[in-house]
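Each remark here refers to the structure printed beneath this line.
Here the complex is missing a single protein chain, while all its other protein chains stay put.
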Amino acid sequence: MKEFPGTSGLVLNEPLLWEKGRRGRSGMSLPRRDVDFAPVDENLLGDIPDLPDLSEVDVVRHYTRLSQWNFGVDSGMYPLGSCTMKYNPKINEAMASLHGFVEAHPLLPDRLCQGVLKLMHDLERFLAEITGMDAASLQPAAGAQGELCGMLIIHAHHACNGSDRDRIIVPDTAHGTNPASAALCRYTPVRVESNEHGILSPEAVAAVMDEAVAGIMITNPNTLGLFEEHIREIADIVHSQGGLVYCDGANMNAVMGIADMRAMGVDVLHLNLHKTFSTPHGGGGPGAGPVCVRKDLERFLPVPRVLEDNGSYRLSDDFPDSVGKLHAFFGSFGVMVKAYSYILTMGPHLKRASELAVLNANYVKERLKDVLHLSYDRPCMHECVFSDKFQRSKQVTTLDMAKRLIDYGFHPPTIYFPLVVAGALMIEPTETESKENLDLFIDAVKAIVNEAEENPDLLREAPTLTRVRRLDETEAARHPCLTG
Amino acid sequence: MKEFPGTSGLVLNEPLLWEKGRRGRSGMSLPRRDVDFAPVDENLLGDIPDLPDLSEVDVVRHYTRLSQWNFGVDSGMYPLGSCTMKYNPKINEAMASLHGFVEAHPLLPDRLCQGVLKLMHDLERFLAEITGMDAASLQPAAGAQGELCGMLIIHAHHACNGSDRDRIIVPDTAHGTNPASAALCRYTPVRVESNEHGILSPEAVAAVMDEAVAGIMITNPNTLGLFEEHIREIADIVHSQGGLVYCDGANMNAVMGIADMRAMGVDVLHLNLHKTFSTPHGGGGPGAGPVCVRKDLERFLPVPRVLEDNGSYRLSDDFPDSVGKLHAFFGSFGVMVKAYSYILTMGPHLKRASELAVLNANYVKERLKDVLHLSYDRPCMHECVFSDKFQRSKQVTTLDMAKRLIDYGFHPPTIYFPLVVAGALMIEPTETESKENLDLFIDAVKAIVNEAEENPDLLREAPTLTRVRRLDETEAARHPCLTG
Amino acid sequence: MRYLPHTDDDIAAMLDAVGVKSLEDLFETVPLDCRRTRDPDLPGPLTEWELTDRIAVSAENTAGPPDYKVYLGAGSYEHVRPASVSYLLNRSEFSTAYTPYQPEISQGTLQAMYEYQTLTARLLGMEAANASLYDGASALAEAVLMAGRVTKRTSVAISGVVHPFYRQVVKTYVQSAGYKLTELPYTEDGRTDLSPVDNMDEPAAVVVQSPNFFGCIEDLSEVEQKAHELGALFVTAFTEALAYGLLKSPGSLGADIVCGEGQSLGIPRSFGGPGLGIFTTLTKYVRRMPGRVVGKTRDLDGKQGFVLTLATREQHIRREKATSNICTNNSLCALTAAMFLASLGGTGIRELARLNYDKCEYLKRELREAGCTISFAGPTFNEFVVRFPKNDASMYDRLLAKGIVAGLPLARYFPELEGCFLVCVTEIKSKADLDVLVREIAS
Partner (left out) sequence: MRYLPHTDDDIAAMLDAVGVKSLEDLFETVPLDCRRTRDPDLPGPLTEWELTDRIAVSAENTAGPPDYKVYLGAGSYEHVRPASVSYLLNRSEFSTAYTPYQPEISQGTLQAMYEYQTLTARLLGMEAANASLYDGASALAEAVLMAGRVTKRTSVAISGVVHPFYRQVVKTYVQSAGYKLTELPYTEDGRTDLSPVDNMDEPAAVVVQSPNFFGCIEDLSEVEQKAHELGALFVTAFTEALAYGLLKSPGSLGADIVCGEGQSLGIPRSFGGPGLGIFTTLTKYVRRMPGRVVGKTRDLDGKQGFVLTLATREQHIRREKATSNICTNNSLCALTAAMFLASLGGTGIRELARLNYDKCEYLKRELREAGCTISFAGPTFNEFVVRFPKNDASMYDRLLAKGIVAGLPLARYFPELEGCFLVCVTEIKSKADLDVLVREIAS
């Protein structure tokens, strides 16, 4: 029999930080005091902060142990749909930690920071080139901020045209950040349903599009992993009523080198460098959510912008139509270095990465569709969405199957999203998984599906191998304990 | 009840490297080919080596998973007697990886490598100063090679004096490397027994010392964790017959800033930078075993030596009496940088480190001596040696207790060494363990001792939480399978 | 390509299983008119070694220590970062994980975030904290939005000596959401002049920053009084978290929301990002708080564990009604800050903060003696506004030529401060460095 990765072994408990310390210990070196004490106004002086004092080895062990309770891409397959958990190359980390970068102050005079300005300028150009758009801003700190930026651009565009629109079309498959970002701009999301093929029909869009609608937020490929085949027609409908097309490009990993966002009719788009461009997600960030636009929207991009004149670079705020600033400085520069390194390393292979991402997803889809209900049985892009429909008769849920996958040594897929599929299981293998890994994962899912038939309690009690078992989330929300 | 660190959690299996690969994959970037293929003589050309081809993520996951099956000082307390498993400071690693060091070729002309030569020269001086000796060589690559070096020096000394001696006194408590190193010099070890206090008596030494004896190899503090109180008298006896005193300084961590090796009568001594001076042991090396000598033996030190003239440094082979070379170049330079960083960081605190190492050992000794048989109930130095005498009636052995400690989340102590204590349990906490850690360890030992009384099978089946249980060592030795 | 594991055989077998003939065939659902007509024009692929060489050029082409002595602060600070923290951050179980949606295999991140929340709340004297926002500026914007939600009001008084970039970000975030901002002037001693607040109609919040953009420490008790008198939330921001190693915590002075930038806590400047948006508030407001938050709970066996909680505030549940659109936050930066605070401890942070304070006072005194004018008399932390002797603005360029960046010229942000510079000094600068600076200025 095949050996699955999941097993149990020695793992170390570790108390909370403040259960460890002893006043007077020290875990870090301080620079030598070479000036006298200056008087401090007693009125300003606070108590010594109530932080535990630990030794260096205490701190090192604390976080070493904590780290071992985590599962990352480096631990194993992490097919978390919509999150593009591909391998995060180590060389990119080394590049981002170069002395010159980490020590760079963001307010250096332009001529003292030509290196970083050029890097940012190049990266903007690369992203525009990859998407087919005309200009880019790297300022948004994550996808959701990119969306907000996009909404602000659309808002500014209409305001410039003297048009006051207050609604935006958002498909039912959209990620939660889409309506939330739209709402920050006081746009009321108008929900449209995707059709029986899991994509938007032009008719549905036409039915809600009018001159009070600022535009549409469309995700392509969408969160069902399907390409929005009617995007051009939809864009035409929106454009014809003066609206703009915003594309959530979180799923760009499916179509690099293949699709042309501009040709699709997209006006504004965000990317997630922490998905498509291989920067590590860090257990929840930092990310970067650059925004790309077509030429005539460029004037609205956030300031400052990086300008080039004859090989010399400068920052400029001189864009009176700009939506303003979203970040104290220029966004997640450290993340940009990693994405930049990735793009230079991949070059034309980016297209191959997308092809293999799509191949992997279709392979999983084909090999699992007999045992899991496939929501839309069509060629998919970078991910495929199943549900627990076949398992419901045994009172086995998507959650149970996900938790059981942990015991087999895999990170579970995204679950219960997109909302249009009841009990969704959204699997995005990414291109960095080999066929053997996929086969092992497929075998694990099949074994679990069997267990669901034969011994469903195994699933309901899963995970059993982890240091903690299922946690009481209801209690956590009912009586929040957020600090200790 | 107290929570001990040991528990079980998800751990990932991982096959052997060659069970993973697929021909044609690549896990690393190669420099671009910018020259043509040159003809290769067919007679010289071998087959492509039979190594598996893996992708970068395959390799990263392989070793990430393997690492998680290991326990290091960063995981928790590692009281492995005689090994001084203290905390390995992270800054030292950073220092040793500085570009200038890692890229330094060992055959650079002297004037192009002044930085590294000065570092080596300084470190030699520091080690001489710390031990009280006159000169040092950093060349030996580990403690055992330091011993060999010491034996060669003693051999050379006698040869120079035209004296042909073929025996060396080695106490029964000596580490196995001592007789093995002596044998490499064709010295026959003469065993002397330590007395009822666990140390050597001058009488025992006098009884075997004669003019055919080249000297004595003494470990001080010895492997029972006891200071050889009669060392001066012993040294006098040995010296009076023309012998030399070699000190195995592996236990220097007990007496930095306190004892003076030269004053004790020591002529030659080795240190373990990977013990006393905080360099990581790397799962079995690399180490460094510098040798310190008194002035008149300096001429025998290995070549090349680092010489200083007016602040400029050079390497010299011009020592006709030298024992020669032990290492292709100058020893473990990378390890030296770490030890050098440690010494500079500690400065006068080195003495405090020794004091606390001794305090920790005595504390453990006092708190455990009611439940474990203490071989020698006297003040100890950096470690204390118990045995399983109290537990034998229950057929519980030292091995069982050691394995059970794993389940509690601690690395076991050194066991069955020194050989003079049957069923020895040799505990060296080191100074970097806090009182709370010691208390937790002590409680764990007490709990185990209780289990030995009440449920000895728990011990005999231990460890139970690890990914693999006790391994069949007999089978491994009987039918060795050393490659796959 | 080392990141792509597929061999030709693998691809053939998989295409076969999928039932298509070629990789191109996988894209049949992409209409032809949505496709690229040409391959992207990109450099590369570069080998690891070509990449290293190329990026090194960019990195070297940026001024930093030791060649340059940079006296810039203004929201980005030069502080020590211990090797132990850098090492721990590299552990890929932390860095290569996603947001901890599956708590059973994310307890490392979750416990660390719970600890982070606790440490930041303690540092600021507050009751609760979230698990991070993008940076100090967007944290402040979120604070203003939250104050609006709590008070159901839309006008906001914001100090004019809040960092100008933070004010810009607040404006970007809240203007399209319909808020009205009133900027408060500053007094002669460089602190906020609160008097205009009296004329405001039901403000949602009174917002200050302390230490403020000029490095001056605000009188937070006065702000508290003003804000609460008017039924507004007292919101206070910071760009220099380290100040609270020394100063009275805003929580102890009655703040409702304390937020700001955590970059000082072990995070490199990295040309301004990623940073760390710290956000803390009172227990009564936690359900109105933006962003992710971790809570303590128990597992089926009663063992302590941690989960993302209060999700009903969030976009994935509440969509357009969410308290924020945050999904990805700045978790690894929060982890850095937690590691840094754990390494420093209470004793250490007081010592470090005090050292910063003392060096800054030393420099102020020496500069004054060298003929500079310190523009504002109020007490400061780490930075202050200075005018060179004889108001000689060319001094800045002369120093630059010597590798000294003598602070931030303020005219662009405060035209009335033409000829003034915001100078920052932290523990990194030795007395010898400071003496060189003073000597250069005096000469």
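Chains: A, B and C, in written order; residue numbering restarts at 1 for each.
As a convention for this text, contacts are C-beta pairs under 8 Å (C-beta built on N, C-alpha and C of every residue); 3 or more make two chains touch, one makes a residue touch a chain.
Please read these numbers as outputs of a predicted model, since none were measured by experiment.
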Chain not shown, its touching partners among those shown: A, B, C
Hidden partner chain, touching residue among B:V255, B:L374 or B:V396: B:V255
Identified contact with the non-displayed chain, of B:L326, B:A339 or B:I427: B:L326
Missing-chain contacts mapped onto chain A: 10, 22-32, 55-58, 60, 64, 89-91, 93-94
Residue numbers in chain C that touch the chain omitted from display: 48-49, 80, 82-83, 87, 90-92, 428
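As a working rule, only the chains that are shown with their structure count from here on.
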Intercentroid distance (Cα basis), chain C paired with chain A, Å: 20
Chain A-chain B separation of Cα centroids, rounded to whole Å: 47
Approximate Å spacing (C-alpha centroids) for the pair chain B, chain C: 46
Per-residue overlap in chain B, given as positions that touch at least 2 other chains: 10, 22, 25, 55-58, 60, 64, 89-90
Per-residue overlap in chain C, given as positions that touch at least 2 other chains: 1, 3-5, 10, 48, 82, 84, 86-87, 92-93, 105
